[in-house]
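One chain of protein is taken out of this complex; the other chains stay put.
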Amino acid sequence: MLFPAELKYSKDHEWMKDEDGVAVIGISDFAQDALGDVVFVNLPGEGDEVTAGEAFGDVESVKAVSDLVSPVSGTVCAVNEALLDEPEQLNKAPYEAWLIKVENVTGSEELLDAAAYEAFCAQEG
Amino acid sequence: MGSYIPSTPQQRQEMLKAIGLSSFRELYGDVPAEMYLDRPLNIPSGMSELEVGRAVRAMADKNRVYDVILRGAGAYDHYIPSIVKYIPAKEEFLTAYTPYQAEMSQGLLQSIFEYQTMICMLTGMDVSNASVYDGATAAAEAAAMCRDRKRRVTLVSAAAHPDTINTIRTYCYGTGDELRIVPEKDGKTDMDALREMLTADVASFYVQQPNFHGLFEDAETLGAAVHEAGALYIMGCNPIALAIMKTPRDCGADIAVGEGQPLGLPLAAGGPYLGYMATIEKHMRKLPGRIVGETTDAEGRRAYVLSLQAREQHIRREKASSNICSNEALCALTAGLYMSAMGPEGMAEAARQSMAKAHYLAQALTAIDGVTLRYEGDFFHEFVTDMPKGDEVLSALSQAGILGGLPVEGGILWCATEKVTRDAMDKTAAIVKEVLAK
Partner (left out) sequence: MKLIFEKSVPGRHCSLLPACDVPESKLPASLQREAKPALPEMSETDISRHYTELCQQVHGVNCGFYPLGSCTMKYNPRIDEEMAALEGFTAVHPLAPAADQQGVQQVLDTAKSYLCQITGMDDMTFQPAAGAHGEFTGVLLIKQYHDARGDHKRTKIIVPDSAHGTNPATAAMCGYQVVNIASGPDGCVDLEALRAVLGEDTAGLMLTNPNTVGIFDHNILEITRLVHEAGGLCYYDGANLNAVMGVVRPGDMGFDCIHMNLHKTFATPHGGGGPGAGAVGCKAILAPYLPHSALAEEPGHIQVRSFRGNFLVVVRALAYLLTLGREGIPEAAQNAVLNANYLMHLLKDTYTPAYDRICMHEFVLDLSDLKKETGVTALDVSKSLIDEGIHPPTMYFPLIVHEALMLEPTETEGPETLEQAAQVLRKLYEKAHEDAEAMHTAPHHMPIGRPDEVKAARHPVVRWQPEA
């Protein structure tokens, strides 16, 4: 199970990194492992507003659907369209297969560093 | 009294003993005494199979079976080939459950995959679901599919079937969304009114083709207006007409729905019927209901499986866009079978003959003094007339074994299918003429 040190993590199993003021968001290795084979991702559109702590989309496996919860509030400025055709990338490379990028970040949920998140996951599992 | 319980009274006692009980009453220990029924139900005693047959036949005998049916309005008397009645009665198809266990249901899954394909062929769309309850619910589900956060209003043509409109209205009532009826003009959707009503909050517009009055709507122009306003276009098409009529795809529809009853299902006093739903690839994952997909197994063998289930209620629960669980599987099997038995030629023939006969009937009736065609415009196999003494006319026809058109909106809505003979129509005209001449 991977927990890259340079990223921040939410308790909803999203990771986040800051790219010059833009928040890049994806799901963690723990999340993709728990979900199983991802078959489809429902993402918002560019320009949509997202709110910290609220669902901005969902990810489907064959037998389940899980909400994607935004760790920050702001406006979606980019969506990873490639995931629509290749949802399996979320399983193969969860830290490269970002979901959305958010600008004008106004608020944020409590975020954990890699060590704290790893400990949190150990508890959950 | 009848029972389908194989165990004998002795065997039942033995089973009770095996589980440490001595009476059936003890099985219901959790049921509070005040609600446990210790008196018999207030219904008659059960009957033997012979008696049940007699009793139910007596009820069937109280219904009038007409020789000639000239009434449509959402339920059509088409010829059902013998094989189409026989195959769905096979016990394997009839008594199977939903094919969740793909390995033991390939026959059923494949039959649905074939049905889905045929609906796509008929409508020109990319994907069809495995069917929904009927044409009215298909329209309501399609309208629900089109709603998003910004656009939630549904527009429906006033020239659609009253039951379809009422069903969409009910589904809108459920979710608290608005339904607006686009008025009709001269029997068809009022194009100018539609344009005015296509505001930025409109999610979709539904039109029936041919419409409730039998008339062909200007489907392409309607669709263009809908798309220009940024809304989605839903067409509810008669599946027999589709054998010869421009497809909803070619008219620009985003979603094609309709009543599949004409595809081999009997009139049956209203059901079971069949709702088909098909859409373009873009909207595939919003389609409610079951969908069968093709895949392979570990050995690379072609396999069919219920797919895209993440859309459905048993997984999404309160986030599902619909609670629909069943389809009308046996009816879909029947429809696929009908389309195969008739084939492209047969279906086109059924459509052409229905249209020809309806036009013959319309001519014969309007040749009579006092009978006029209410609407101008091209029609398929239904049309509305105005005439005096409508009740008397229908009564006289009934006495001659003919179920005449439906009295509706002050006139009569007639229908003819390929089953109606020229003689029957000549006889109908003669009776109408006689009644009006009196």
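A and B are the chain letters, set down in written order, and residue numbers restart from 1 in every chain.
The definition used in the following text is that a contact is a pair of C-beta atoms (placed from the backbone, for glycine too) under 8 Å apart; a residue touches a chain by one contact, two chains touch by 3 or more.
Since this is a predicted model, take the numbers as computed values, not measurements.
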Residue among B:A158, B:M191, B:A229 or B:I244 touching the omitted chain: B:I244
Chain A residues touching the omitted chain (full complex): 37, 39-40, 60, 62-63, 87-88
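One rule holds in what follows: only the chains that are shown with their structure count from here on.
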Computed distance of Cα centres, chain B from chain A, in Å: 43
